[in-house]
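Missing here: one protein chain of the complex. Every other protein chain is in place.
Note that the chains are named A, B and C in the order they appear, and that numbering of residues resets to 1 at the start of each chain.
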């Protein structure tokens, strides 16, 4: 049997933390398969992701054994749920959604899509091919507050781990964001912090850049300012007009967003202020 | 004999431009080896770089033949000087300078360094190993105006095609910039337009980016806003502190700046407003 | 109206070819929008791809006008069919097929899939979601000859421009290959010519490589030896076992194959012996 136990810890740094953790694990007859740690020396913080082999008799016992010996206020997670549930929000563009739905359908990510919500209905047919519910919630003829209330209600009707903004082109209010704190993931179609805001490819063309990029990040109150999870770039040249940039960009966007979902689903991402620790 | 003729043209777009140019060349018994063109349809501008084989009897005759048949106000260059002369400005960091001097010494670029100027003297010994003059012009105990006057005088004492700011860390005034318009090339240690200004690696670390970059660009009045020639990026992760970012950055910076110098030396870069056309 | 005319020429190199071509086009009142050429000086061959704006009155007239003035035996194509028809062959892996079907469904490539053929039936359900015929042709309990005859008959029952081997894991005989000469496109899961043949990821792991890759190429008689169209690579490290390599590989494979299909569909690829000229 190939049982694995996953442990995530975030705490004050201190002497002997690895010894403490590895001793607790040895006492529980768990063998460390991989251990990735990071010490932020400036802020005196310790992060670790451990994968163990061996049967875990009792999750609570392990949790308590670790918490008892680690510094006060340590955050310890033992075996977080493995099959993350995703709600995907879209507008009109299909490329990120399609990439996610294909992975969902063929079960190549440790996550499943439970619903898709669109403020247009043009991706409904495609979504339903995969047997998934599509909620069409138009923003038209509604106040922003009404629109977001409807959105929030529908999102909340599903228990979900992450809400994926897969080219969802409406700016969400701080109210909405705070309701789903730490669960909102966005794909921004530029190499942040370059070209924040609307029309990044137009901005990029005007600036004459020789590289375009995409950024998957947690959403916080400040537009396009949340902790970055994955970024990637692609070289372009003067022959790229805005449309060609946008088309080339779709390839980066979908790859970056899917990579972020994979990392989140495998519990490889830890939040650290406005940054992320990503244990690949 | 392997004579080649290089022709660069920038003009209003019009029907039949390639026919006009290729006819003139055929009449002069010049055979097109490579022709790269770009039409900016928005601004109705045509750019072309042509390399021909065959002996060029008279540069002036060819220039006139082209100008006579092209739209009014066309910019035509026939066989620009091939061995560009570079003055290199440095502060304390050696990596870009060293890369350039090695290429100079082994003659692997179509350009030669004629002098190095530093506002510190710590790169003097290294420069002089290569038999090149090093001018130490400190900015200390001088007004900015005095400093720049001295700098400008020294630069001007050499006839040069480009002035390479190879990690020159003083901001130059609009006055200085206008004096050497179109000839100043800077390497900025970020993927512009992200992290304009001072301490880009500090800014990048605070923002938690997953990619760093460098940008070689023409210098204009607006700090870090001139036309971009070359950019490149490199993936990093959370383990990079500012120092490690800076060290990783040096590798990109020197590669990007040397690439820009190569492209400029081979007359592959054409200015087009705040953008560049780069015929690789 | 935004009419464009596409012209592809492959011929002996000679003085004045660009003049000849651009004159013919000017006479036909066609304005060159982009022209990309390549001269193979070793083999004295000239290749060009021209896009013109302006209404084309008569395709045959243009073809004759060009052929009349170009060297003997020139290959000239005027406006090849724009919407290429693809037959896709698969075995069990879905990633390349899914990527192609999504592009087909959303019409983001200048090509359409007309049928999918599998030697297993596990991709039938997915294919049929997109309203496309899936032909299940098992190789079991048949001679290779019988299997290939069935395959060839089915392929031939569709008029198609390219037959895409999208992770089709049966080796095709020279007979089959010669029947569809120049139309068979394969994705090989390595950076050719490294790791020719079976189990390239196993071979790559044994060799301890630090980079994996994928190659899209025309199929010729020699296994994995046909002209290469697109290649790409990705850095890996010692922690990649064969399974992780294969998973990482799927991302490169699908991107490389789709890029090759895009280039072929836009008539940007010209065959030149065992190499390709790709005018991006």
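FYI, contacts are C-beta pairs under 8 Å (C-beta built on N, C-alpha and C of every residue); 3 or more make two chains touch, one makes a residue touch a chain.
Because the structure is predicted, anything quoted here is derived from the model rather than measured.
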{"item": "Among B:98, B:132, B:196 or B:242, residue touching the chain not depicted", "value": "B:98"}
{"item": "Chain not shown: contacting residue from C:8, C:101, C:163 or C:228", "value": "C:228"}
{"item": "Touching residues on subunit C - with respect to the absent chain", "value": "38, 42, 191-195, 206-211, 213, 227-233, 235, 237-239, 241, 272, 274-278, 280"}
{"item": "Missing-partner contacts on subunit B, residue numbers", "value": "94-95, 98-99, 102, 105-106, 108, 126, 129-130, 247, 251, 255"}
{"item": "On subunit A, residues whose C-beta touches the chain left out of the figure", "value": "15-19, 22-23, 25-26, 29, 31-39, 54"}
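Going forward, only the chains that are shown with their structure count from here on.
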{"item": "Touching two or more other chains - residues of subunit C", "value": "none"}
